[in-house]
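In this view, the complex is presented without one of its protein chains, the others remaining in place.
Coming up: chain A.
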Amino acid sequence: MATAAAQKTDRTASYGDGDGTAATAAYERAFDAAVAADERIEPRDWMPNAYRATLVRQIAQHAHSEIIGMQPEANWITRAPSLRRKAILMAKVQDEAGHGLYLYSAAETLGTSRDELLDKLHRGRQKYSSIFNYPTLTWADVGAIGWLVDGAAITNQVPLCRCSYGPYARAMVRICKEESFHQRQGYELLLALSRGTPEQHAMAQDAVDRWWWPSLMMFGPPDDESQHSAQSMAWKIKRHSNDELRQRFVDICVPQAESLGLTLPDPDLRWNEERGHHDFGPIDWTEFWEVLKGNGPCNEQRITQRRRAHEEGAWVREAAAAYAAKHSETGATRA
């Protein structure tokens, strides 16, 4: 914090970057020094425009993923096979809406608004995680999402708790706690199925077979094709490369799959003594890019449902606004 104290004046002096001026150079030096010293950048601090834009893009995409991610799981709320599981699933979907709210708030500290971001989502101008374009076909998918998808999300997100942008890092601390809880519940759901009847076991294995590769794709393209990675790592938004995190995730999952009594659908998966890591087979990047371009199994359905909920809710939001205007402080004083 010593560095921050010394440079606080510079960093909070202005929002603009006033290209080419001596002042800008000073702001930039202060910003770079703060990042280098592992200090947190806060909303009122000066920051490069590109840093701001990258964060808006990333946090918005993260928020959208929470909101769209409610759909594949909510698909099973009305069919959950026991009241205990139903309560767990409802609580999880509720948490996701809450995570979306934290993240939109974090994005708003950068000078955008939730309405603007939602509009971009609805018009396909901003993305959400490709994983939510896969369908939940059986109850076991709810467990596979908890174990694998939330597991991959946590592997990605725990380093974000140390991200250089303060509001994002703090949102991630809260989110990661809840995500870990969901992940354990997903694992426990699969364990119950795996140890259940032969039909339940088969259901669990089928779900893991379908969700494994899409989960590995959640870490993004390979390092040599990741366009934002280098800059994000330099800014300490990102702390590890896509491939590093993917490897970490595989190494965590292999023993977990064993204790679940389930297999992972990869014939090339084996321990590599020399590397101290598991080797694994090639990812189908064609599928990844197709899903990202909007051609996955559920892209159309997910965005249509989101738009419909928004459009059908318009009269409710208008009513709330009209009521607030009628009953605002000024209205009351006038009356």
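Heads up, the rule we're going with is that contacts are C-beta pairs under 8 Å (C-beta built on N, C-alpha and C of every residue); 3 or more make two chains touch, one makes a residue touch a chain; residues count from 1.
One rule holds for everything that comes next: contacts and distances are computed from a predicted model.
Per UniProt, the protein behind the absent chain is "Phenylacetate-CoA oxygenase subunit PaaC"; the candidates were "Chaperone protein HtpG", "Electron transfer flavoprotein subunit alpha/FixB family protein", "Phenylacetate-CoA oxygenase subunit PaaC" or "Monovalent cation/H(+) antiporter subunit G". Between the chain not shown and the residues A:Ala87, A:Val173 or A:Ala230, the one that touches is A:Ala87. Of the candidate positions A:Ala53, A:Val173 or A:Ala320, contact with the unshown chain belongs to A:Ala320. Of A:Trp139, A:Phe249 or A:Phe280, it is A:Trp139 that touches the chain left out of the display. Within the complete assembly, residues 67, 70-71, 74, 77-87, 90-91, 93-94, 97-98, 100-101, 104, 139, 189, 192-193, 196-197, 199-200, 305, 308-310, 312-324, 326-327 of chain A touch the chain that is not shown.
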